[in-house]
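The complex appears here minus one protein chain, its other protein chains still in place.
Note that the chains are named A and B in the order they appear, and that numbering of residues resets to 1 at the start of each chain.
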């Protein structure tokens, strides 16, 4: 599988990324997770996406049990995790409102908690999970600097940030933010037109793409019938499934977006990963866009 | 009271600013205004906000009567005024439509009129009041240059400008715009999310914040009941009034926004100014945001 340089010579990701957002729903034991990671590696998927907040702050711990069982896996994969969201749940008894925290000490302690949960010494990349109106960019830069100097986090990025917020944080750092993880799909195409992907392409920042299949509604909601029909027709020409056509839509973007696969079913992962070999024509791509939006481009 | 540097070593403002938008409604004589300014100074409020257009072009004149009566006040305060809006009123008999004028000669003459009205030799800061689609940035820069070289205005800024308009004007100046005066409050929180405050934080430009209490509707309109209830609950924990909680919401922003107090009642001014000592927790701040917007952050 193709690899994409996020920082040439320092950091590359597999073109498709395995997401663990729903790991805690997959009914896996640690040994199952080990096997799942290994099967991903056989497909060339080395990059794994996590967040402290996934599974109500228990996803990292589950993945960590796998790394504890098979420590040799650690150096074969890249671990991306995130911090900054807090919400009421069992692990956070003092929290009573969904909120963000991006203070220096909080970020450092959250990353250290991620390391403990994940049974690892370092994160390849730590992302600020959400744009926070209370974010003091200098405070975030100070946290990043401490974590980097301690060897605990190698690289940093953001998630769901606008171009303006990205520029703000970047202005305080003497190293580049390596990614911005965004929701990108045929049914969530705003970023393609509002300047955010233009900004990333301009600065050669490779985004990670979440929810490329549109959150599942694409598969059955009536409003997406035209998109399903269009994708089915295109799929016939490529001998490809709906999943694959939707993944290929994101893979066609010039910003080289890296789709995150959300499934824990290795057959479905294999199928979606195979989308890297599908080259949609421009007419096919614009047909999908038109079917998803309900109108042609001007 | 805390002071905030707008240009280190050259210009600082008190954290809370006294606004004189409604001075002409306060039923004050010149001697009353002198006393009101002095009482503000006792609270540490040195920065005063004006505009030629306030009071239908009569506010500056009323304030100027106070400075004429007590000229010693001038050097104890900072005077911020604005120009560029014209609308039909007694003082502008030739005007029949609300419009803007930011031509070189107009700005210079408007600033000179402000000096005469205010009975002073200089403005600390002159702001362009509104983003004007006919603004020729070179013409504004020429006006600023003339006023600065004549010693009539020390510093310059803008009001209600987008980041794009700010960048345009800044690109023509060889000194920094010192502020952008914006409407910022729990009920007018767009700037927290649309990139405008991010832009100011990035460039370390300190905004002034107008209408921090949401224009008064917060105190009685039914649509703000959830916000009132939330603020009341938080107020109990800080022994603080609704005014103070709403001011503390703005004071918590990382851009160091300087709230403008609109009241002419010195007791209410004292109360609002005391908000500088209230440190909302992040949970309290996000509770207010959620109550004002009606939905949680994602």
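Here is the rule we use: a contact is a pair of C-beta atoms (placed from the backbone, for glycine too) under 8 Å apart; a residue touches a chain by one contact, two chains touch by 3 or more.
Since this is a predicted model, take the numbers as computed values, not measurements.
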Residue of A:12, A:201 or A:241 in touch with the missing chain, whole complex considered: A:201
Residue of A:53, A:85 or A:289 in touch with the missing chain, whole complex considered: A:289
Residue of B:1, B:98 or B:232 touching the missing chain in the full complex: B:98
In chain B, positions touching the absent partner: 95-101, 130-131, 133-137, 139, 160, 162-165, 167-168, 171
For chain A, residues in touch with the removed chain: 163, 189, 192-199, 201-202, 252-254, 282-283, 285-287, 289-290, 296-298
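We adopt the following convention: only the chains that are shown with their structure count from here on.
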Averaged-CA centre spacing for the pair chain B and chain A, given as whole angstrom: 41
